[in-house]
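Removed from the display is one protein chain of the complex; every other protein chain stays in position.
When the chains are written out, they are named A, B and C in that same order, and each has its own residue count from 1.
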């Protein structure tokens, strides 16, 4: 498709170069560190799971043991391998007999790293195979049913996974292609992942592996009936980013919200912590074929969507580069943006179209995630339905990939069954009645749309230069994004960050790198 | 504005030539006839008004007297003039003393036509001056407040003129530019115009001169507050077309629904009757500066809006030519069309845009009346709100002049106060957020839109040729429009048509022709 | 089974409400809106939107839960359910049970000028893929069009010995359709014809319940097609024949 905006291509390239420079700096900082959740993730991918009588997950217990009684700077891998080696137990036996106060991991002398890798190899292989099997299943289903140019995405958020299933199935039958199970409000700040099927949450349902499994099964069933592959989404951002990525890989989720910037800005998570976690989690996603979704859209719910549009683009360039470094392909980069300009602004729709088309042209192969109006939605449900119509039109006109449906009750409550149905009907009417609009409608040469897009690109370029001249840490400390300032050593989760010792190993990460280098 | 559709201009010219030929035929037929309502109109414009104790309007009583006891083929003018001459009464005295059984008009010998004209001259002059005064007032207000490129038009229809006033004012305050008072369902088939302020109607409020006055006053008041001129609309089509035009001219209405084709097809009014009535009524409108609205939109509520689109265009060409013949300027030709394609049709929105843009380009100076979706509106008020959003966008994108707002409760009831408010809000959001969309968006060369427009034009051309090869009467007998067949001598009101004798005079029509020739 | 509205979770009773009150959008306005919602049974009503739509008139949107339960076992189905007979089934039924054509007469009566509904039921080409009665073998269908006076309608029915009368009514404002529908029944009774015909009303706002109340045999609303009406009428005629 030919460019409709005539964007300055060299400026785009320059932005990418700047983003490289910016992420280089970050990488330097994070390479030397690991976090407790990274280590727990290693355990999970070796097959460690379960909780004790206090509902503490086993991975937490084990890592905590090493933190307290061992030397976590060496990584969990060496501890678990040493324990297996010396105890002569299988991993399953170790898990079943695990007891924190017994020092099950820390009571043994540590073995050689090579030996450790060898011991853990079969476990890694088993879980990698499961993940690859999932990937194959997903691809097969895509082949069978085909892919949509635009996927309709809705959320369920009852707090009860079984109610969520009812609602998710209803949505899929009504035409939704992607179902996201929103997490309970508190979860991203928990430094562990809850366990088992859950039926109580606030504003969402806990992300647990069992819940993933239950919903995956339900969506596969409805997909079979509907002859469509229904994608499942959950949220990784937060203090357990890589663990959730691992669980998602195992349970064949298809999309994960996965963005440090969101965690830092909107959840006050420590930046060191979450940059490290993000990198590892994205590697897992890259391997599992899971699309990541980034949270740039959120900037516009806090700051003004017209004047701050360029911060979204700048952040997308940075997120793209972070993703590349974790071996994610463009096809898995669901960069976020949003339709959030105040509709009271004259020609706001044209500005929205400019911004959406700009994102589309700058990231042509990325499955862009386009968020609906939320901030300027009021309790007037009829008006909200109109605003969502405009959003759906902008989506159709600019060919967005992941189309998050706006709810007429956005300002009121998490969606009712009928709200979701009406949202899907709205979008489907637009998709149908405007099927060919993207090819049919052209934009005026040097008109409002073209000008707006260039302007945003230029401002993003300036912002990236500015960030590159200091650092992303600095930018975050100074509230460049969404006007929120976060100190380098503030926020939640810093105590879970540690410097890696020279003999640190992470068997999963190493195995992943091997796989990436194979291809 | 440059053409976006690249329509075949010579085909358009050919259509106009064909329409001339078609209307020539009709004119030949109607020139020789007059109708009872035409004669009653003459009386009204001389100043005859009022009712007897049975609520029969004076103009009806007088014309009936001549029909029964005189020779109506000479026209009412000569009778009223003779009566004035012989009785020595002033018109006012004659009216006050009028009594059907006294043969007040028919008991005198008829005077010479020249003498008659002389006697009636002052009365005509008085009412013409009043009409010109109205025209001046209207123009002055337009100059003061300015004109909109697109006027928002809503209806009130409570049945009670005083409730209508409340609702009309509310609508004007909310942003409506045009208020139409819908008539009670039965009225267009009444062969008289009801009298006085009325508070009981079904699906609408009776069109009476007093009701016109009450609403005009109310709208002038709210216009003053809002600093906008609020236009008032009523319905002339029906058995009393010219009488309502006369009343509207006197009470400064701004727009009249005025279309024989509507009456024939949808109200089963005899075609001879209504073509004659239409011609005279449009002359009055031309003189009063009243915009006419034609009813082509209705074809699409009955027939399929995609396959029958060309019947709308063909009828517009015919209506345009009828209008020219009555001295109406393009600026007063509010030709009707509608957004009625089934939204389930793929790309229906693009077809709608094609048709709307086509009308706009073919009739560039006409204040086109664009009707909202109605037929495919269901009781799903949310969906209806979305459909109306699409309609509002098509309006904005193609620059329609008179924008009839769709109601979310279209399939349920005549609009509630809040329905109208929400409809206006919907349209205003589109006008604002898409202010420049008409200039910004271009259509693909030889795309779906351009092709659809040419196709409709071609089919309209073919249809006009076909009609021209026989006659419009024939076309109506064969159900060419909206699939409804109407016989030449069937339908309502034929008994009110009569052949004019050689000494027939119509003092108003003659005076109007003089005025038209002056300019 | 006892049921309740389902918003976000089973049995939560959630409903949405909107209305206009002659008040202003202020604290008193909210109280008025809540008061009304409470009278309607809403527990903890939330006024989620209020907006002045004219001086002294305010539009409200309200959400809340109702405590009411509906006992589904006690519900009466007041509508005529689609009998699953196809055009062909119906034609066969007629052929088997009658040795003559059945006569259907339809019209949009009174001042009602809407024909699309009655045409949908009667015309050859039908509506939404359902052929109309005119195309049915074994049925003679007369569609008199719109604005047909009841007197005229009854006269015609007598003339053609109608078995079934189909009356369409679309305009319902101020209950004009009710007056008109009752008038027809009265006429038929006065003419001693009521018992000879199956009398059916239809239209967007017509329900079976309403039609029966007014003395009709049945009433059909939106999404009913020729086969629904024909199936019903033919079965009733067969019963009558016995």
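We take it that a contact is a pair of C-beta atoms (placed from the backbone, for glycine too) under 8 Å apart; a residue touches a chain by one contact, two chains touch by 3 or more.
Since we're looking at a predicted model, the values are computed, not measured.
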item: Which displayed chains the hidden chain touches across the whole complex; value: A, B, C
item: Candidate in contact with the missing chain, chosen from B:6, B:33 or B:413; value: B:413
item: Selected residue (touches chain absent from view) among C:79, C:101, C:149 or C:191; value: C:79
item: Touching residues on chain C - with respect to the absent chain; value: 3-7, 10, 14-23, 26-28, 30-32, 35-36, 39-41, 46, 57, 66, 68, 70, 72, 75-81, 205, 207-208
item: Missing-chain contacts mapped onto chain A; value: 157, 159, 166, 169-170, 173-174, 185-186, 189, 202-203, 266-268, 301-302, 375, 378-379, 411, 413-414, 416-418, 421-422
item: Touching residues on chain B - with respect to the absent chain; value: 158, 160, 163, 378-381, 409, 411-418
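Here, only the chains that are shown with their structure count from here on.
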item: Cα-centroid distance, chain B relative to chain C, in whole angstrom; value: 33
item: Inter-centroid spacing, chain B versus chain A (mean Cα positions, whole Å); value: 60
item: Chain C: positions in contact with at least two other chains; value: 18, 51
item: Multi-chain contact residues (two or more partners), chain B; value: 422
